[in-house]
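What you see is the complex with one protein chain gone and the rest in place.
Then we have chain A:
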Amino acid sequence: MYGFEAMTFNIHGGYLEAIVRGHRSGLLTAADYNNLCQCETLDDIKMHLTATEYGPYLQNEPSPLHTTTIVEKCTLKLVDEYKHMLCQATEPMSTFLEYITYGHMIDNVVLIVTGTLHERDVQELLEKCHPLGMFDSIATLAVAQNMRELYRLVLVDTPLAPYFSECITSEDLDDMNIEIMRNTLYKAYLEDFYQFCQKLGGATAEIMSDLLAFEADRRAVNITINSIGTELTRDDRRKLYSSFGLLYPYGHEELAVCEDIDQVRGVMEKYPPYQPIFSKLSYGESQMLDKAFYEEEVKRLCLSFEQQFHYGVFFAYMRLKEQEIRNLMWISECVAQNQKSRVHDSVVFIF
């Protein structure tokens, strides 16, 4: 019922939308970041953060603080908020919220599989996993030797199972395979999420298709840049691009044949929304691309809060919060390693 969300949305979604908007106003502001960037030690950061929404999570930490503790606690807050929202959600919002975590699930699967491949301790790996992407049998991933086993043993129980249909091979797992698997999974995930949002319709579909298209395009660019100079064939590369987004399909054709970063740039500059991102970069530079993309993403995510009665705000909030945690991690690292001059390199202000 496009355009009529206002009539019925609040029956199920009103409370949670209010909650998520409340959470959003708790995000750190530019003034907070300015203060944080001036901190001398991690204790200063802690002191500043205890005055924000993070207070209850950090105040009981004993004093020699580590970056990991800060990040862990901040993530814990995000997870608590997410769990609270998920508890309160009804269909189809609960499914929507679950979709948000699948990305982390894929990352976790890849992390564990790669880790076991390099014979790391499973417990250690588990600690590194993002708590949002945890599922019951995640530790069992270490048992699997190849993808077929991986699927049959563990993943068949998870929501990721359908995404595996494209990448089940009996090949042994190696780094390259895993990376391809990650991207195939991610592609399938994004396409599925996109379909789901289209099915929901209304403002949700409108806003989410925009956000997901951006995500898909960014992944396409990243895949291209990362695969330059590897043995990945053009066809394989094209297979990893999601089948929607602004670049689909003609941009993908062009990206698939790119041989260096400047060619990518040439392709992307044909698309007006991406022009400003690339125009900021000097030729041959790909370091700052991530930050430029992040900034653009944050801008788009913030805009989604301008409209009411849609689920996009939940997605946007989770992403913004993750960006905030990345920022905090970067600032804390810079402070901890006395690299204050680089503190602004990777911080993306949210407002």
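Note that in this section contacts are C-beta pairs under 8 Å (C-beta built on N, C-alpha and C of every residue); 3 or more make two chains touch, one makes a residue touch a chain; residues count from 1.
The working rule: contacts and distances are computed from a predicted model.
A chain of this complex does not appear here, and its UniProt-recorded name among "WD repeat domain 73", "Palmitoyltransferase", "Cleavage and polyadenylation specificity factor subunit 2" or "V-type proton ATPase subunit a" is "V-type proton ATPase subunit a".
The chain not shown here is touched by just one of A:Met7, A:Val143 or A:Val257, and that residue is A:Val143. Shown as candidates are A:Thr8, A:Gln38 or A:Thr68; the residue that touches the absent chain is A:Gln38.
When you scan A:Met7, A:Ala30 or A:Met47 for touch with the missing chain, the hit is A:Met47. Along chain A, the points of touch with the absent chain fall at residues 35, 38-40, 43-44, 47-48, 50-51, 59-63, 122, 136-137, 139-143, 152-154.
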